[in-house]
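Omission of a single protein chain aside, the complex is shown with its protein chains in their original locations.
First chain written, first letter: the chains are A, B and C, and each begins at residue 1.
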Amino acid sequence: MKEIRYILGGPQGGGLETSSQVLSWAFAREGYNVMSDREYFSNIKGRHSYVHATILSENDTPALAYPVNVLGAMDAETVFTHSYDVAEGGYMIYNRDESQVKVVSVASMEDEYKEILMKKFSESGISGTIESVADYLARERKINIIGLSYRELLGELQKSVNVIAAQASRYVSSILIGAVAALTGLNESSLDYALQRRFKSGEVYEHNLAFSKIVIKQVKGSISLDKPIMGGGKRLVVSGNDAVAMAKVVGGLRFQSYYPITPAADESFTLEEYERIGGGSDSIVVFQAEDEIGAIAAAIGSSLTGARSASATSGPGFDLMTEGLGWAGINEVPVVVTYYQRGGPSTGQPTRGGQSDLLSAVFASHGEYPRIVIASGDHEEAFWDTIDALNFADMFQTPVIHLVDKFLANTIASMPVPQVSNAKIGRGKLVATNLEHYKRFDYSSSISPRAFLGNYVMWYTGDEHNETGHITEESKNRVMMMKKRMSKINDIEAGIPESRRYSLYGEEKPDIVLLGWGFVKGSALRAIRDLKVEGIKASYLHIRSFIPFPKEIITKIFREYGADRIIDVEHNYEGQTGFLVAMNTGNMVKRRILKYTGRPIYSNELAVAVKRIISGSTEEVLDLGS
Amino acid sequence: MKEIRYILGGPQGGGLETSSQVLSWAFAREGYNVMSDREYFSNIKGRHSYVHATILSENDTPALAYPVNVLGAMDAETVFTHSYDVAEGGYMIYNRDESQVKVVSVASMEDEYKEILMKKFSESGISGTIESVADYLARERKINIIGLSYRELLGELQKSVNVIAAQASRYVSSILIGAVAALTGLNESSLDYALQRRFKSGEVYEHNLAFSKIVIKQVKGSISLDKPIMGGGKRLVVSGNDAVAMAKVVGGLRFQSYYPITPAADESFTLEEYERIGGGSDSIVVFQAEDEIGAIAAAIGSSLTGARSASATSGPGFDLMTEGLGWAGINEVPVVVTYYQRGGPSTGQPTRGGQSDLLSAVFASHGEYPRIVIASGDHEEAFWDTIDALNFADMFQTPVIHLVDKFLANTIASMPVPQVSNAKIGRGKLVATNLEHYKRFDYSSSISPRAFLGNYVMWYTGDEHNETGHITEESKNRVMMMKKRMSKINDIEAGIPESRRYSLYGEEKPDIVLLGWGFVKGSALRAIRDLKVEGIKASYLHIRSFIPFPKEIITKIFREYGADRIIDVEHNYEGQTGFLVAMNTGNMVKRRILKYTGRPIYSNELAVAVKRIISGSTEEVLDLGS
Amino acid sequence: MALKHASPNDFRSSVWNDWCPGCGNFGIVAAMYQMLAELNVDPEKTVIVSGIGCSGKTAHFINAEGVHTLHGRSLPFAEGIKLSNPELNVIVNVGDGDLLGIGAGHFVAMGRRNMDITVLMHDNTVYALTKGQAAPTLKRGEQTKSLPRPNMQDAINPIGLALASGYTFIARSYSSRIKHLKEIIRQAIEHRGSAFVDVLQPCVTFDDIHTYDYYNKRVYDIQENGWDPLAKNEQEAVQKATQALVKSYSMDERIPIGVFYRNISVPTFDERLNERLPYYIKNPPAKQPIEKDGNAIIDQEIFENTFSDFITEIVR
Partner (left out) sequence: MALKHASPNDFRSSVWNDWCPGCGNFGIVAAMYQMLAELNVDPEKTVIVSGIGCSGKTAHFINAEGVHTLHGRSLPFAEGIKLSNPELNVIVNVGDGDLLGIGAGHFVAMGRRNMDITVLMHDNTVYALTKGQAAPTLKRGEQTKSLPRPNMQDAINPIGLALASGYTFIARSYSSRIKHLKEIIRQAIEHRGSAFVDVLQPCVTFDDIHTYDYYNKRVYDIQENGWDPLAKNEQEAVQKATQALVKSYSMDERIPIGVFYRNISVPTFDERLNERLPYYIKNPPAKQPIEKDGNAIIDQEIFENTFSDFITEIVR
């Protein structure tokens, strides 16, 4: 097979994330492309969480899709939850000590889901025990069931490495490492490497290594995964949070303020870890503020001194930043907000993903000021977009909102090691030294030469002001200052070319054009390839910037193909991109594929939905995935 | 003349507001229609402020326009500032003791304006003293100059009523009352009435009355203002703030939270004054919160108990409310925010007007939830819209944003006394009593029956939840709950008919259609009448609701007249309504008349701009008024 | 209506509790179940307001009105509820990050009002639900499990802050002394005015410093040591407050729990309102009818009388 997919599930806090990292590392080292999504509740311990990974032998971005080839279950809830997720001929690894556990007795499972499952089970003739599920899967769906006694395995571990029972039980999640390694025939050396990478040398590493060998011996069966195409070289294996953090370091960030919020906070922790840049005398100040209002205010204050400054947050925090953004806007302060979208509205689905914050980002804060809003579709884009965001902020002296989402943030992916020589740093228009009288808001051009606090006396105010930054309410000045400030919109239009605002993939003369952004990318690219096999010619227009908007290309595709052949694909309810398409081009989006369950759009459900749309449906709402 | 206009100016805090109120009352009592705008700096004492009023003998809404028939100046700055505002044949009253004061020496005048004026003066051959201005106006512009010695007048007052000099000087602003009364031949009894109304009986009343008589004797000249058409009955004379406050009382508001902000706060003070409803046992709790975050949170909390609840704020405060609004949205809480727009962005122009907060109101808060956004164009609309807002909130169980602006808030206008029997109160779907198990978010319909805290056990959470209000992250429930909640958008579309969303005025078969909202109304109505005289047939489409949007009528006018004959008129830079027109109908606005100086659009400049557009201009930016 | 002879279990909701096994929050909710049962409160007249955090889930675990609000905003939500229906018994369960970090401004403001609301702060020294960052209760230099470096900010002294803000009942308890906690909660609820309880709550997942062991060794009851927290007038208030402050500073070796301060000389906010609006407590906003057969209850006459200052009769 060119690719395999697996789901590993277990209770939140049970070590699953670690297992998934180890496997990602091991596969990446072999030269596979890896994409591993993590789904979890807003909960610290006990609720069901899982990783959903695709391992691709080809040199392309893997997409998330169903069904999977392997389901590895730490606990009964995983078996129940994902019973219908495995492909025919696939494998399920579970704990046979739990064979008699019943779905009704799984306290941590939400009632809503329990009801759905029990209904399905009864339709499938499943009595409700783990055993009955396993039997059904083996019988009806030709799935290879591998029931292991986790108790016995841990017993063996105990014997072989001399740990006490309580400690051994911490290794349950490692069973899944062994199982996947065994089925895919992962090189032992790669596994060893990945374990070392994760645990360094030491006891835990050794126990894990020993344990994986024990498990591998027990797991019968194999999946023939093709050898990877990539033959050598270096790869980066990162989460979206990490990719952004790295790029901020490269891009010259020197101040990051934040207030903890899922799924943004991990970016700040990574920055904190690498705060001493290259171990030298340069460093980034990472500042935990008392709230997001303080975070944006501090980032703006810092930016006034000349330090590249940013914050990272999610919906609730972003709401609190809106007033500050307006101040940055009227004062022409470069500042970047990395906006990690999650399921909204309000607290919503704090650990699930979404793309429903687009409009609130585009229109944040009262009044009018120029701003830039860009969005990233995968880890590589996120890396380079972060650097762009910092440059754009300086170039246009205005706030930049960089939209990413929880899917990206928490997905681990392999990508090329960035060539940092490609990372250009432009600080924009800075003032020449030794001026007699400095005017921060000099009318001579829309972008006035910038000086930093500490060098010239200057004034800033959130009130409308004159060239020197003092308050004035005079009408003519108001018109001039508004025009100067707002005409940066033209500079932005001119300075960020249309080609930077989108990417177009797929067929040259498509029957159907998918329109999407952010994390839709991976699944859309895969779906159009799959559709091609079925004889459907589709292309994917990936929006990378909302302000400035890719007006020309969108106008062109509407003109060339007509609204009926354009499908907006988004992780939200309203198809928000459609609003911006109308606003910018006057074209009304007529067909939509939407998903707002907080789970990512999978390429398989997307392909099916596209076909439904082709057959006449105007809107498809997706809901695959638990 | 059918109408007269005057400007009265003086230092902020110098009693001007009072003089203007007295005159408004006096004219209203005579049966005139009155509209009196107040322009002032974000300053407590000393900066130039002025009132700009139109007194109309016909039974129609007066519009603000230039030039004026009378300029009454308390101080030199007023003379300089408004030198070019008086019509030929008009009057200027000033303090001849200040004849030698020079424009350069007026410290309180902003440098930007001083420069402009000095340039104009030198072009007009004015040397720069008050006297030189007066001479110029008399000579070149046929303006009747009435120079009074304010010192002598106050001296006379001192003699006649026996006050000390320091006290007498407080009456400078009253000179303007006398002057306007004298020129317009205002009935003495009306003036007496108005003074009593303002000061009750007592010394200040008496001094004012005596003083006005002294002044009237000195003022030579007269303007023949037609007798008013209205023959009797009662009239309301209110500011926009007051009209909204009254309507909240009538509409059943029982809780208002606020944090002081210009120009919203006066509404809350009026509510506080009338907190004991009709003097009975009912009352409104008016709560000064610690900030706007607290204000919206408290209003939502209050609403959960069943009390009709609202807050009032302006841009900076609204930004801080966005997170709370999202919570109200996901929890389906009726709550009203009266949004007084001022000049933005950021602190902007705190005491000036604008309409630049439309998009931020329409898209406030991350994620997606149903909301209603309505806007009022004059005092009467503001009154009835306030009651609608309260009803809509209850009917659709969702936040309602009621957009007004500083122009409306601070303008005093006469209007009919509302027939409160027309004020219907609909509390929406309430739960029948004595339920066994209450589910706040019952799926049975998009609007679930509502119960109040204190009656049934129920749960609310900002997280996605199930029917009982407990958190759930399950996918199917998410889809159902989103659909239930968001489909209120359809209920809103169905429940608020298209005809409620706009008003159409003017010619049946127009050459030009003006599109506007809010305070544009008065000037637009006047402008289309003036244009008619010049042979231009225009109509005015007044948008009263943005969510739901008047899609049908706008689609219709674009179809019938074409984009080239539709002009968007707004108090902002971008023509924000155009974005919403595109979004809702796919039509792109092509012509715009915009003003963003913080001063209202005057009917005369609007008419001129319309003609320019007709002659081919695509955008006109207005800047009349100091 | 109140349950007859309510048992603690009657106040347990049907929602599965997903706190980590061993979490100190279990002790807090257990004490609440017990106290609500003992007080035999009406579940419909008792509102549990919470913020966002592990602690915020408390509202869902209790069978009473539950309002799970926004991070940092539990107090103004609670105040709105109380203001419009003062008959309701309002209890706030809130995290230390939520209350004293993002929510500190509201905390200070409520003290100034002495609103009759009980605030139970789940003091676990971390932002638990976001995975263990330093909360404002963590001392400088301490490095709990998930901190990459020792904490850089000083801890707030919650008792000191409550004193400065004007809370009239200020206490501390400990989640695993359930009996003590329960009694403190009772007193806090029964106190008329703003009551603040700092509940020491081990977070077994992220806080490896302030463990059960840590607290068990250190806590002692200041009432057992004879401290009388009661202030009956303004003078006593200053005296008790400063002494309470001195007590609150000793947190390293021995940790005082118990009632630090109780001031009964300050009118509550509903009393203050009732002075201004004489029918307020009897007839609060939530209980007033606002319509009759779909019409406003304000008729033309009331309207014109009320707003007579704005109305003029045209006289020619």
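The rule is short, and it goes like this: a residue touches a chain if its C-beta (ideal position, glycine included) is under 8 Å from a C-beta of that chain, and two chains touch if they have at least 3 such contacts.
Everything numeric in this text was worked out from a predicted model, so none of it was measured.
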{"item": "Neighbouring displayed chains - absent chain, whole complex", "value": "A, B, C"}
{"item": "Touch criterion as defined above, residue of A:453, A:563, A:588 or A:621 at the omitted chain", "value": "A:453"}
{"item": "Candidates B:16, B:56, B:117 or B:265 - the one touching the absent chain", "value": "B:265"}
{"item": "Positions on subunit C contacted by the hidden chain, ascending", "value": "100-106, 108-109, 111-114, 136, 140, 149, 152-157, 160-161, 163-166, 238, 241-242, 245-246, 249, 266, 269, 272-273, 276"}
{"item": "Subunit A residues that touch the omitted chain in the full complex", "value": "25, 28-31, 189-190, 193, 197, 227-228, 230-238, 242, 246, 249-252, 254-255, 257, 274-279, 281-285, 287, 289-291, 293-295, 297-309, 323-324, 327, 387, 417-421, 423-427, 452-463, 469-471"}
{"item": "Subunit B residues touching the omitted chain (full complex)", "value": "13, 41-47, 107-108, 259-262, 265, 269, 272-273, 288, 290-292, 316, 346-347"}
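Methods note: only the chains that are shown with their structure count from here on.
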{"item": "Chain centre separation (subunit B, subunit C; CA means) in Å", "value": "41"}
{"item": "Averaged-CA centre spacing for the pair subunit B and subunit A, given as whole angstrom", "value": "45"}
{"item": "Centre-of-Cα separation between subunit C and subunit A, whole angstrom", "value": "37"}
{"item": "Multi-partner residues of subunit A (each touching 2 or more other chains)", "value": "41-42, 316, 346-347"}
{"item": "Where subunit C touches two or more other chains, by residue", "value": "52, 70, 72"}
